[in-house]
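What follows is one structure encoded as structure tokens, with my remarks underneath.
Here the complex is missing one protein chain, while the rest keep their positions.
Labels run A and B following the written order; every chain starts at residue 1.
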Amino acid sequence: MALLYCACAVIALIAPLGVLAWRSVSGPDGGITLAYYGRYLSSPSLRRSLIDTGVLGGLAIVSTLPLAFLFAYGLERSNIRLKGALAAIGTLPLLAPSLLPAMALVYLFGRQGLLTPWLHGHVIYGAGGVLLAEVVGAFPHAVILLRTALSAADGRLYEQAQMLGASPWRIFWTVTFPAARYGLVSAAMVVFTLAITDIGAPVVIGGDFNVLALDVYKQVLGQQNFEMGAVVAMLLLAPSALFMGLERMAMRRQSAMISARSTGFVASPSRLRDGGLWLGCGAIALAIVGLLAVCQMVALVKMWPYDLSPSATSYDLGRYDGGWISILNSVELALAVAVVGAAVAFAGAYVTQRTRGTPALRHAFSLMALLPAAAPGLALGLAYALFFDDPANPFHFLYGGFAILVIATVTHFYTVAHLTSMSALKALDPEMEPAAAMLGRGPATVFWRIATPICAPALVEIALYLFVNAMTTVSVVVFLYPADFKLASVAVLNMDDAGDMGPAAAMGMLIFYVNLAVRIAGQWGAGVLRRRLAPIPQASRG
Amino acid sequence: MGRSIIAAKQAARAAPRLLLLSALALVGACAPQKRVVVYTAAEADQLPMYAAAFKKAHPDIELVWVRESTGVLTAKLLAEKKAPRVDAVFATAATSISELDEQGVLAPYTPLGGDRLDQRFRDPEQPPYWNGEALFSSAICVNTIEAAKRGLPIPRTWEDLTKPIYKGAISMPDPASSGTGLLTVNGWLQAWGETKGWDYMDRLDKNIVSYDPSGSKPCKDAARGEVPIGISFDFRASRTKGEGAPIEVVVPPNAVGWDLEASAVVAGAAHPKAAQIFTDWAMSDDAMKLYADSFSMVGVTRFNKPAPYLPTDLANRLAPMDLAWTARNRVRILAEWSKRYEGKAAHKE
Partner (left out) sequence: MLSVQGLSKRFGAAVALDGVDLEIERGAFTCLIGPSGCGKTTCLRVLAGLEPATSGVVLSEGRDITGLSAAARGVGMVFQSYALFPNMTVSQNIAFGLSRKTSPLVRQRRVDELLQMVGLPGFGARRPVQLSGGQQQRVAIARALAPEPRVLLLDEPLSALDPQVRERLRGELKDLQRRLGVTTVMVTHDQAEALAIADHIAVMRAGRVEQSGAPQDIYDAPTSAFVAGFVGAMNLLPARVSAAGVVEAAGLGSMAAATAGFAIGEAVQLGIRPEAIVLAPPGMADGVGARIHRREFLGAVVRLDVLAGVGAVPLLVDVPAHCAPLSDDALRLVLPPQRLRLFAVD
């Protein structure tokens, strides 16, 4: 089993990325050359985009983290009201393709934007717009990481600090902040990676502002220049791999900080703090809901911005690229990715963690399972196109089919699915397998009859995560989807390319609603499963 | 090989759909025996009309559209040369089709009534590798509300667009990714010669606010007022105005670039007979009438009728163009273009 998993990891990840790296350095005569890198770096426009990309990532960190920290702090460390609603709203951007917030920003601050007069003659196109859109997109990721960091507070430290007479301000800087520092580092890394690898926002709102991800897209789809695309993809892959590596280190440190004897933290009542946090968090939530509402509104008017009478013309999606079928295609892909991905990742985690043979292979697989997080979707998608397109490849038959979309998407989002499975399985008594073995039942029985039912809530959550991401991703599928199998997220991109902003907003919101419905259903299902397994509340023993 | 791939793909795709929409999958399994798979760069909003007409003419043949932008479509066909996945090409720029022809992607076929075609719409070779359907050409969409707001006069000629007053007011398609962009640039280069053409673009570039990925976007952006002036193409301009957008369609008096929408049979097609039937239909009177609803000039001249919002003397305004020259020089022109304007574009902020 471990061998099978390692083989799959090599075919689905290592080999394609290897081919990508190889193509970026292989000259037309078959020799190794750095000429493409040289050409890229000597082109002033492309070199410029390299620098701009780095600046964009840095600015995204600086702008996202304070907002996300405020939001997470409000949710974890205060007594503000409507925490549940705020928390739910904070994650909404995850459910929409990354183009959607960018489009909303165009409607608000474009040349005809509702709020453009506020900008006093400026427009949102360019670096500022891309940055804002990336902040919206990365915000939920940062909030999730920071909430984890802040929720792990050790109440004893606060009691100690209070006993020593420290002011709230001093407690914040000496206790809260240091405790969250690894969470901040890991959030920073994730924000950076998301910001530099996204293509949705630069396409919609970038104007003349160019970034590496856009270069890959243009080189490959616009000019069919795969070698140059591979070079840019490699340039994109290097920092994201580095940053994701740092992120994992920070995560490990973070979890090491919660000692077994930590006690929970209960926020003390404070009107001033809670009032301020409520205003801040409320404003952020309002902004998120506002962006989505603007998109929905634009999708429902007759002719933005001149005729705002209600109309369903934008929903006549058959007239536009992709059409209604693309949303069905996307749901089909997302379902396949969710089911296949959750099953494969869970079984893989089971094999790595809970079987005993071939330790070297299991170790190798658990390392490889962390790699996809470091590979940007565009790089992976391009690597697939290069790897599977080769007729000499025995897996060439997959190219241009549905299966390759599923494999690529599952691979792209594998790390989170794997790690979630691992931690769900870790909660399982390590003596389950020996206990079953003593009763004449092998690991397969334990997997089906014990591990799977117990981890069912986690499995639902993994499937949910995969579904939502498969619905919204553009980068990993844009080079791979068969021409007769358009996907909704790509359709949004194409509609935007064609200038069909209304239908693009309609389609984007459709993706959002599908995801919202699936998430509500999935979380309800996971809740039911969890309650079924949960201990009946009983008097605490000791 | 190619067929088995498609069959395997369909089987692979049927599995999840079976879970999802088993009824649909069953319908799919009992599809008509004959089918024809067609790559097309036609505008998405034109396709349903063509599909309905073809279905009426040939109810026994299942028509499968695969729509892509011109650039992507060309690249895919080139990549799939050894194992074609499609049977025919429809409503795709003749420039791109010529390039495909040179690469040996196409099969020669004289459609029924091919001799009715106007000279301009014919492949010089006999038998022809492609057949023109309709002619499309550059057009300028000017948002009258925004122009008034900014105090911009309506431009009438290409030269007008380079006036300093239009600084930051114009967008046009990027010729690297848009067929419209390419034909517009070629119109200038072939009407005025390369030196004058590039000089013109240098001056125009000072006024350009963005180079868009598609030929439609500049006009649709103009319709929304995102930009006052968008260089686009005739069908998009008249369709957008017809939908009620506050724009005026301007066709300059000369050097208007153009290209043909054309059909062709793909060499090594899985369904060659159906591909020929489809091409016959694409050249039929019925199809020509449909083209004439969208375009002012179609392959069979007698169906021409004035298109709304477009000048009746369009033919006189067109640049003298050699499609074969365009096809041969495409790569060189694009390289020159990106050297001049892409590098500059990034610094524009």
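Couple of notes before you dig in:
One rule holds for everything that comes next: a residue touches a chain if its C-beta (ideal position, glycine included) is under 8 Å from a C-beta of that chain, and two chains touch if they have at least 3 such contacts.
The model shown is predicted, which means the values in this text are computed figures rather than measured ones.
Of the chains on view, those touched by the hidden chain across the whole complex are A.
Contact with the chain that does not appear here is found for just one residue of A:Leu425, A:Ile454, A:Ala504 or A:Ala526, A:Ile454.
Within the full complex, the residue among A:Ile144, A:Ala161, A:Ala250 or A:Ala436 touching the omitted chain is A:Ala436. Of the residues in chain A, those that touch the hidden partner chain are 429, 431-432, 434-441, 449-450, 453-454, 533-536, 538, 541-542.
The rule we apply is simple: only the chains that are shown with their structure count from here on.
In whole angstrom, the spacing between the mean C-alpha positions of chain A and chain B is 36. Contact residues on chain A toward chain B in their complex (touch as defined above): 43-45, 48-49, 52, 106, 110-112, 125-127, 203, 207-210, 218, 221-224, 302-307, 318-323, 328, 331-332, 335-336, 389, 391, 397, 400-403, 482-485, 494, 497-501. Of all residues in chain B, only 5, 8-9, 12-13, 16-17, 19-21, 37, 39, 44-45, 48, 64-69, 71-72, 75-76, 78-79, 82-83, 85, 145, 174, 176-177, 209-210, 212-214, 216-221, 223-227, 243-246, 334, 342-349 touch chain A in the complex they form.
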